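Structure, as structure tokens:
Note that one protein chain of the assembly has been removed; the remaining protein chains are unaltered in position.
Right, chain A next:
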Amino acid sequence: KVQRVIIDGLGRTKDDLIIQQVQPIFQADNFEEMVMLSQEVKIKLQRLQLFKHIEIYIDTSKGSKSSVPNGYEVKFNVKETRRFTGETKVTIGSNNPELLFGLKMPNVFGRGERVQVNYGQGVNHVRDFGLNFMKPMYANPDVLFGCGIHQYNGEYPWSGYRELDRALNFNITFPSILGIHTLKWEGVWRDLRSLSRVTSFAVREQSGHSVKSSLKHDFVRDTRDNKVLPTVGSWIRVSQEYAGLGGNVEFAKQDIEFQFNQSLLYDTVLQFSGAFGIMRSLNLKNEIRINDRFFLGGPLTLRGFNIKGVGPHSDGDALGADAYWLLAAHLYTPLPFRPGKGGFGDHFRTHFFANAGNLSNISLNNHIRENVMKLGEMFRWAYGCGIVLNFMSMFRFELNYVVPVRLQRGDSANPGLQFGIGVEFL
């Protein structure tokens, strides 16, 4: 029987939170269960990121207060995190490495709330500044409420514009049987300007200010064993966005991405992945702006093409479109002759792949079948092989030799060697 649970080392963490967490331990009937439950509590406390250090001591209860002969005492020795911690890291988003400086305040008000201030600088003159607040709800580290403000300034040379975004967002993340859901409201003020005098007129016409107020729902289910070089498992992300509650941007967008991995003999892995997206403007007078459209092409998505090199272009500037699809098949094998086996060489793989896709505007006047046929007919595809490096399970480097087989007029292809770096890939 558990007599007492002592938590030593609390400072700013609130008592009611701790009491709620350790309640289950009192239900233990025997020693084994008590140890197991204590471990579970320790893991939960770790996930709430309240403490730097948690140690469990179990002892028989002593003293006159022990009414039960076999009473136990469970003692948690905890060390709270410091009020401020800093971090410097490199993140990579779609071929854009960014150096981030962050100041974190974990467990700010005592119930696991986190405040984070970030400043980042990256390629393409990216300047990124953000302030985020996150709170686990009901002491459950899986249910998170967050809000934040964010300013992002970056150049988009493939389309010939630069954009300054100022955003405010509120979001809730919660799990369900199938996966993790995120519901987000975001209000963004976007200021788009042409990058240079030679920006195509079609992009120049999009210059100016727009305000997007949108509701977004993301669903993610990830059963892979490794995010960068998975050998087994699948990943699927479905997201919907509805913009139009205020602001002057109105559209509905649907986006699905998936990946299946299957391990075969001799450490080879077969991977199928794909993506599909469609959007339509909800305001008959306005068509969708270039900031919101889909783009396709790049060393990690549709290989064989330059970044955003697929689809409608004007004077070399990618314009994006309303709908796209992408399918890819990869075969990963260990490096030939397995150099550096058991160590460095294990981070590399060779891969053979074929990928196909299409990006085009759908016309609302045409029948659905005509649109589907159009998307299916004029597709592009490429195949190739290359080497993939799994960098600390965080990023993926790819160096491929690609042969684009089928292009459409206006595409910007990249035959031959192509190098890509990123986190998300298909």
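In this text, contacts are C-beta pairs under 8 Å (C-beta built on N, C-alpha and C of every residue); 3 or more make two chains touch, one makes a residue touch a chain; residues count from 1.
The criterion applied here is as follows: contacts and distances are computed from a predicted model.
In the listed set "GST C-terminal domain-containing protein", "Ribosome production factor 2 homolog", "Amidase domain-containing protein" or "High-affinity nitrate transporter", the entry agreeing with the UniProt name of the missing subunit chain is "GST C-terminal domain-containing protein".
Residue-wise, the contact with the chain that is not shown comes from A:Gly247, picked out of A:Gly154, A:Gly247 or A:Pro415. From the set A:His209, A:Arg338 or A:Arg406, the residue in touch with the chain omitted from the display is A:His209, counting the whole complex. Between the chain not shown and the residues A:Ser194, A:Asn291, A:Asn358 or A:Asn414, the one that touches is A:Ser194.
Although one chain is not displayed, its contacts with chain A can still be listed: residues 189, 191-194, 196-198, 201, 204-205, 207-209, 211, 246-248.
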